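Below are the C-alpha cells for one structure; questions will follow.
All protein chains but one are shown in place.
Chain IDs A, B and C follow the sequence of writing; residue 1 opens each chain.
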Amino acid sequence: MTDWTTPYVELHCHSAYSLCDGASLPDELVDRAADLGMQALALTDHDTLSGAVPFVRAAEARGIHPILGTEVTMVGGSHLTLLVRDASGWQNLCQLISHGQARAPKGEAALPWDTLAEHTGGLICLTGCRRGPVAAAIQRLDMGRAERAARWLRDRFGQDHTVIEVQHHLHPGDGLLARHLLDLAAHLRLTAVATNNVHYARREQQPLHDVLTAIRLRTSLDAAGSRLRANSEYYLKSGGRLRPLFADHPELLTNTLRVAEQCGYRLAYGLQDLPRFPTPPGYDADGYLARLCADALRCRYPGGSERACRQLAYELRVIAEAQLSNYFLIVWDIVREARSRGIRCQGRGSAAGSLVAYLLDISPIDPLAHDLVFERFLSHERPALPDIDLDIAADRREEVIQYVFRTYGEAHAAMACTFSTFGKRAALRDVARVLDLTSEHLLTPGDHADDPTRALAAELCRQLEALPRHLGQHNGGMLLTRAPLATRVPVEPAAMPGRVVVQWDKTMLEEVGLVKIDLLGLRMLSALTEAEALVRATADPAFDLDRLTLDDPQIYQMIAAADTIGVFQVESRAQAQVLPKLKPACFADLMVAISLIRPGPLQGEMVHPYLRRRMGIEPVTYAHPRLKRALAETLGSSCSRSRCSRWRGTWRV
Amino acid sequence: MTWIAVVHIASFPIAVARRDSPHRAHRPLLLIAEHDGQAVVVAASDPAVTPGLALHRARLRCPDALVHPHEPERDQAALFDLRAALGTLSPRVALLAPPPDVALAVDLGHPGASHLTQIAHLLAERVRRRLGVVPSVGLATRPTVAQLAARVATAGEPEIVSPGMEAAWLAPRPLDLLPIDEALVWRLQQFGLRTIGAVTRLPCDALEAQFGRAGRMLFELAHGRDPLPFAAPPDTPPLVAGRRFAGPVTDAHVLAAALARLAERLAHHLLHRGQAARRLTLSLTPAHGPPVAASRTLAEPASDPARLQALLLALLRGLDLRDACESLTVTLEPAALMATQHELFAPEVTHAARLEQTLTRLAAKHGAQFLRATLARPDARCLEQRVRLARREER
Amino acid sequence: MPDHEQASDRRQNPLAGLIAAAQRRWGLRALTWGAGRIAPSPALPTGLLPLDALLHGGLPRGRLTEFLGTPTSGMTTIALMALAHTQARGELAAWFDLRATFDAAYAAACGVDLPALLLVRPPGVIDALELAEALLTSGGVGLVVIDALARTRAAGERALASPALRRLLAAIAPHPGALLALTPLPAARARGHDDALHSPLAQPAALRLHVARQTWEDNGAAPACSVRITVLKRRGGTDGAATVLPLTFPADWEFI
Partner (left out) sequence: MTRFWPHGLPIEVTCDALATPVAVSIQGRRLPVARVVERWRVDEGWWRRRAWREYFQVITAGGQLLLLYHDVRSGLWRLQRLYD
C-alpha cells in the first residue's frame, strides 16, 4: 500500500555497511525508496562512508538523489546524524569520520566534541536518535541540558543547518519525547524533521536485523533479550505510513524535502589526484618520463630501432593524454627503490604490453620482442585507469610499503580495504549460534519443508551470505593522494598499529576514479632470491638470475614432461594435463599455455580446438582472413585478452 | 566544633599495584579477578573501563593495557598501613568506603579554621608518600558532607565546607552526588528535581509521603545532615590516671576511695572520647620494693563508673599487698569497635529466625501455599514473561 | 543527650534498647541516632505522610484494618507502597493473594522487595486466617495484607462470620504485626454512602478506610490522580476525618 500523497524523504538510513547493524545493501534501500516514490534518500551509516559508492551508483541508476551522510558516534557514546551539503561538507565529514575512528578501538568510534566544532562547514546536523544528545537529555527529563545541547549544535552548525530529529517507533514514551522535541524546536526556532532511523528496507527483514544484532553482541537471540529492538518499525516507510504517527505535525514530513534540497553534493573525483612526483628542475612529469624512456631506449636497443622509437612516441602520447606520466614516475620510483635495496620486484599482467613499462624497468618483458599489445594496458577506447600490479618479494614487501609511506607522507597514503562477506560457512555457523542450534543440525541434508526451524535458518543464511561482515586491509592496494587523504576519503585505523585503511575497497575506488597502486607480495620472488644466493654459494659465484635467457631447450623439455611441481604459473593440475599435449618449445608457447588455463578460455571451450590444431588433428582456419595476423600465434583461436585487443586493432586498420 | 576530614582515593587497587611495581606507572593497567568462570575487571586506570566489565571487552576499550590479577590481600595490607599513617594525626580514623574507591574519615578534633588547609595538605602528603597518588580531601563538620566534599574535590585542592553552609554548598550540585538509590534519583528527576537544592525546598512531609523512609533520608542528606550514626573505631592510646599519696597508706578504705574517684574520672574521660575500656591495669608502688600490678581483659568492654570501680576494687583485692602504698596508677586500654553497625541494627535477624521456624513448621501443612515471586526478566516486553512465581523452596 | 528520653525509648522500641545497650558497652559515640530517626510507636507507618497523619502514625499494630475501594481507587497501590515501606524499615511483610491475580511486576514498581516478600496463596478463607495467625504470632512479620478477604466467595463470607476470625483477632492482639484487609467494591457504587460500604469486616475491624479516586491529572507522563481517604470507623466508633493523597501509578516499562 504505497501512499504517493504525502511527500517524504528518509534522512536517516543504515545499510549493511553499518557492519552488523543494517540488514539491507544500499541498492536494496535505493530500490525500495524509488518504489515508494521518494525523490531522494540519505545514507547515514555508523561512522563510515563505505556504502557511499554503491549507494550513489544505485541511486543514479534509479533516478533518485543520493544524500551522503553518517551517523557519528561522539565521545561518551551519543549519536548525531550529519548530512553533506556541498564539497566542503564532504571534506569535513571525511575528516570527522577519520578522527572519530582514529580515537577508538576497531569497530568503534569516538569523536571529540571540539573536533566536531571545527568541522561543521557544509554539513547539516540532525540531532540524532534516542541516543542523540538532545533526545537522551529529554529522556532523563533534563530539559535544561537538552536545550543546552541543541543550542550548542545550533551555534556550531548555524540556525539553518541544525535540525531537530524526531522519531516515532511506537515505543512507550515516543510520543512524549516527540512532544518535548517539538517544543524545543519551536523555542529555538529550529526546523524539525521526522526520520525513521531505518535499519532494513522492509519489515520482513526484522529477523535478519535481529540476527545481525545478536552476532554483533556475540550472543544468542534468546540471551540478547531487550537488547534487540522491541518491534519491527525500523523499515523504510513511506510518508503515508509515517503520517498517522505525526498526525498533529504534518510539517515534520514535508520538512524532510526542504532539508534534502539543501544537500546538492555529488560524489565525483578527477583522475589526477596523485602526489606530484618531484621531477628535476626544468622537467615536468611528461618531459621527465620521455627523457627517462629515451635514455633507456638507447641502452636497450643499442643499434636504435625505428619500430621502438615509433612505439615509444605513441605510448608517451597516450600516457600524456591520459595524464598518467606522474603515475608512471611514481611506480618507477618504487621499483627503483626496491631494486636498490635488493628486493626482487616486477610489474605483472597487462603492463607487460607497454614499452614504457619495459624501459622504466617496471616490466622485464620486451613487448616488441614478444609482440605484446599496448592497448590491452592503456588505450583511447578504454578510459579506465591502468593498474600496474607490482609483484614484490613477499618477505620484504613491508619495506617497500614503508618507503611509500615515508616518501609521500602518512597523511597522503593509505591501504585500500576489503570487505569480507559472511559467506556460506560463516553465515551457517552464526545463524546456528544465534538460534541456539548446532550447525550439524542445519547441515544434515533433508527436506527443509519438514522442519520450520531449518527452513528459517536456511532462509536467514541465504540473506546473510552477501552482507559485509568485516572491513580488512587489502593485500597491497595503496591509495596515494596529493591533498591530505583524510580530506578526500574516509579512513580508519587498520589492525596493524599506525596503519590506516580507506573505507572503500578496490572496486569502489575504481568507480570514483582514484588510482591505486598494487604492491603484492609474491613468495616466488623471495624463493628466487634465495635460490640465486644458493646457486652462488654452491655452484657458480658469478651466477646472475637476470642474465638467464628464455631459450634453454632443457627447460622446455622439463616443462613438456609436466615435471613442473613448484614452477610458478605452470604447476597446477590443469596445466600438468595440458603441457604434455602442448609440448611448449619457446616462450611464446608457454604464454599460450598459461593463457589457456584461465577461466575465460576454459568456459569458452577454446582449449580443445587449440590443442587439436596444435597437434595437427584439425586444420588451422581463421574466422576471417583479416584476423590471420592477430591470431596466428594462437592458431586461429581467440584465447587471450591480448589477442582480442589486437583482433580489434585489425578491424580498425 | 569537631572537624572531619575525608580522604578519597579513587581506584585504590590500581594505586597499590603501581606503587608496588613502578614500571607499571606509565601504562594503562587492568586488575582482574575470576568471576563465574570469566575474567572480570576489578579496577582499571582508564575511566573508559568500568569495574565489572569482562576482560575481553575491556581489552577492546583499552588495548594496550597491562593486565594483572587483583590481589585483595595486598589492598588490605596497604589500607591497614594507610590507616596507621593517618592515625598518627588523629586517634580516630574510620573507613567509610572500602576499595576500589576508598574513603577514610579522620576526626580532626577542634583545629583552628586557619589550619584546615594545612591539615588537608598534610593528610594528602601522607597518602602520597604511602601510595604515590594525591588523594582528594574534603573537610566539614559532618562526616557525610565531608565525604561528598572529598568526592567533589580535585586532587591537591581540599574542599572545605564551613559549618552551617552545608545545605548551601550542596544546593547547586546534582542529585546523584548524594549516596541514594539510582532509582530514587530517576524518580526525582521525573518530578523535575535535578539539584540537591531543589529537594531542600520541599517539605519533609511531602518527600516522605512520596518516597517513604527513603524520602526522609533524602531530606536529611540534602540538608547536609547525617542520617546514619557515624562511628570512628578508636585505635587510641590508653588512658592513664594515678594518685600519689602524701605519705604511705595502709588503710584499704582510703585506697578504695581513691580508686572510686579515679574510676569516676576515667569514666568521664571515656565518655568524652566516646569509648569504653577493654583492658584495665592497676599498679601500686609500695614504700619498699618493686611496684606490683594486676590487669584484666574484659569480655565485655565497660565505660560505666560503677562497673569500673567494681572491677578496680576486685583487682586491688587480688593484689598481694603487704606494705604501705605510696601511689597507684590505673591504665585503661580502650576497646576498638568490633561489631559492625549492621549487626547492631539487625533485630530482624532474630525475628527472621523465628519466622523461618514458623515457616518450617507451616511448610508441613501449608507448604504449597507459599510462593516466591522473582523478577526473572525485568525488561521483558511481554509483561507475563517478567515474573516467575514458584513454590518457596523449603530449607 | 537527655537520659530520660532514652529510658522511655527503651521501653517502647527494642531497637532503642539495643542502641542504649551498645552505647553503654562501647561508648556513647560508638553509636548514635541519625537526625532522621523514626519515633517508635504502636502504629506501623505506611510511609505516605498524609495517611500516617490521618491515622496518628500508621496502621494499628495487632489489629485488623480494612480498606474499601472501587476499581482504580488506588487502594492496592497504597497497600503495596505501605508494604514496601514496611520492608524498607527492615520488617517482614506478607501478601495473601486470594484471587491469584497478584501483579508482581507492578509490586516491584511500587518498591516492593520481591525476594523478601512472603507471597501466600491459600486455597480458602479459613486457611488464610489460620496462616495469617501463625505468621503474625510468630513475631517476625510487621504487616500482613489479605487481598479481597471479604469478597472472595459466598463460602468465604460465612467463614468470616465463624469463630476463626475472632480467634485470629484475639491471637494477634499482643503482637507487633498489623493486619490489613482489602475489600474491593463494585465499580457501580462509585461514590458510595456509608450504607453502601458494608462488609463482613465492618464489625471486627479496628479501623476502616474508604479509598476513593477523585480526579485524573493529565501531566503527559505516568498516569496520576488524587485519592481521598476517609476514616469510616476507628476503634470505638465512627469517624469521618479525611485526607487527600496525590498518587502516581508507577509505570513498569522502561522507555525503549
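Just so it is clear, a contact is a pair of C-beta atoms (placed from the backbone, for glycine too) under 8 Å apart; a residue touches a chain by one contact, two chains touch by 3 or more.
Keep in mind it's a predicted model, so treat the numbers as computed, not measured.
Undergrad: Under the definition given at the start, what are the shown partners of the omitted chain?
TA: Every shown chain touched by the left-out chain: A, B, C.
Undergrad: Among C:G47, C:G111, C:G142 or C:P184, which one touches the chain that has been omitted from the display?
TA: C:P184
Undergrad: May I ask which residue of C:T77, C:S138, C:S199 or C:T243 touches the chain that does not appear here?
TA: C:T77
Undergrad: Out of A:H99, A:H171 or A:R488, which is the one that touches the chain we can't see?
TA: Spelled out, the listed residue whose C-beta touches the missing chain is A:H171.
Undergrad: Out of A:E10, A:D31, A:D45 or A:D210, which touches the unshown chain?
TA: A:D210
Undergrad: Which subunit A residues would touch the chain omitted from the figure, given the whole complex?
TA: Against the missing chain, subunit A presents residues 170-175, 206-207, 210, 221-222, 228, 230-233, 244, 435, 456.
Undergrad: Please identify, in ascending order, the residues of subunit C that touch the omitted chain?
TA: Interface residues of subunit C facing the absent chain: 69, 71-77, 80, 99, 101-106, 147-148, 182, 184, 187, 190, 213, 216, 218, 223, 249, 251, 253.
Undergrad: Extract the touching residues of subunit B with respect to the undisplayed chain.
TA: Those residues of subunit B that touch the unshown chain are 381-384.
Here is the rule we use: only the chains that are shown with their structure count from here on.
Undergrad: Per the definition of touch at the top, where is the C-beta contact count highest among chain pairs?
TA: Chains B-C share more contact pairs than any other pair.
Undergrad: Please identify the chain with the largest separation between its CA centroid and the CA centroid of subunit B.
TA: A
Undergrad: If you average the CA atoms of subunit A and of subunit C, how many Å lie between those two points?
TA: Whole-Å distance between the two chain centres: 70.
Undergrad: Taking each chain's centre as the mean of its CA atoms, how far is subunit A from subunit B in angstrom?
TA: It comes to 62 Å between the two C-alpha centres.
Undergrad: Starting from the mean Cα coordinates of subunit B and subunit C, work out the distance between those two points in Å.
TA: Averaging C-alpha atoms per chain gives centres 35 Å apart.
Undergrad: What residues in subunit B touch two or more of the other chains?
TA: Those would be 190, 379, 381.
Undergrad: Where in subunit C do residues touch two or more other chains at once?
TA: 221, 253-254
Undergrad: Where on subunit B does subunit C make contact in their complex?
TA: Those residues of subunit B that touch subunit C are 190, 205-206, 208-209, 211-217, 219-220, 225-232, 234, 270-271, 273-276, 300-304, 334-335, 337, 339, 341, 344-348, 351-355, 357-359, 361-362, 366, 369-375, 378-379, 381, 383, 386-387, 389.
Undergrad: Name, in rising order, each residue of subunit A that touches subunit B in their complex.
TA: Contacts found on subunit A: 105, 107-108, 140-142, 144, 225-226, 230.
Undergrad: Which of the residues in subunit C come into contact with subunit B in the complex?
TA: Going by the criterion above, the answer is residues 14-15, 18-19, 22, 24-36, 38, 47-51, 53, 81, 84-85, 88-92, 97, 102, 104-105, 107-108, 111, 114-115, 117-123, 127, 130-131, 134-135, 138-141, 221-222, 245-246, 252-254.
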